[in-house]
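As structure tokens, the structure follows; a few thoughts come after it.
One chain of protein is taken out of this complex; the other chains stay put.
On to chain A.
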Amino acid sequence: MSTKSRMSKALVRRETIAGYAFMLPSLIFFLGFVIYPMIQCIITSFFDSTMNREDIFVGFGNYIELFQDKVFLGALRNTIIIVLVSVPVVCIFSLWVSSVIQNLRGPLCSVFRCVFYLPVVTGSVAVTVVWKWMFNNYYGIFNYVGKATGLIEQNINWLGDEKYALGCIILILLTTSVGQPIVLYVSALDNVDQSLVEAAEVDGATRLQCFWKIKWPQIKPTTLYILVITTINSFQCFALIQLLTSGGPNHSTDTIMYYIYHTAFKLYRYGYGNAMGVVLALAIAILSGIQFKLAKSE
């Protein structure tokens, strides 16, 4: 008995070691590129840190300055607007599109999936360049069509006017964000147990009732995942801003991510930039936590 037990312990140990060995490359990557930078970011946020100079400990100085910085507060507001608009729109739109295309025949459904997924796989720089051309103040297609159809009287400087710039950014963000949720929703809807739907239909349930009572509960985990990733992506909106507006005009398209980049890499204020990063991470964590909690409680 004792020999058996020793053997089984040895087997368990061997399996454990093998398990850790398989995990090791990912673990090293995770520790080196995720955990270590996170810890470093938190530590640096308490310092006045810049290039080629000893860091100076400032305690919560960077955090206090953050909430007195008009530009940061503006960037925070813009980021929240982007999240509040894009997250529900992306979820609702992608759910609607996937509900429609899921009922189409196989190849047609694939075509639509490809069409909506195309902006995701196309490089963000290429997508942005095309949008920049379409929004061009002087010869952009939006102004051309707008004037040709009589919708506008004179050219609108879409990206150069603070009334429109953030809206344009959100529009582009939506086109690049809906692809993945659509693909996920189509798969989730495909996996819904058809026997339940058919049974409900036999019992006289309407299509809306079928959706809310049968399909929706089964695609809720997918919805939660989409909500979380869309929230994170919206919070981290950066490339569009850098390539299109640099935060302007008049800071109207500044986002926290762009302001972090600007502060750290243009002004070399690493500590201040890291403090913003910590605040952003906390905001994302809190919002994701709330989303998980709500999904669980329902």
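Just so it is clear, a residue touches a chain if its C-beta (ideal position, glycine included) is under 8 Å from a C-beta of that chain, and two chains touch if they have at least 3 such contacts; residues count from 1.
To be clear about the criterion, contacts and distances are computed from a predicted model.
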{"item": "Missing subunit (named according to UniProt) among the choices \"Carbohydrate ABC transporter substrate-binding protein\", \"Simple sugar transport system permease protein\", \"Fumarate hydratase subunit beta\" or \"Anti-sigma factor antagonist\"", "value": "\"Carbohydrate ABC transporter substrate-binding protein\""}
{"item": "Of A:Ser99, A:Ser124 or A:Asn157, the one touching the omitted chain in the full complex", "value": "A:Asn157"}
{"item": "From A:Ser8, A:Thr122, A:Thr206 or A:Asn250, residue that would touch the chain that is not displayed", "value": "A:Asn250"}
{"item": "Contacting the left-out chain in the complete assembly, out of A:Ser99, A:Asn137 or A:Gln236", "value": "A:Asn137"}
{"item": "Absent-chain contact - pick from A:Tyr117, A:Phe238 or A:Tyr268", "value": "A:Tyr268"}
{"item": "Positions on chain A where the hidden chain makes contact", "value": "50-53, 135-139, 157-162, 245-246, 248-251, 262, 265-268"}
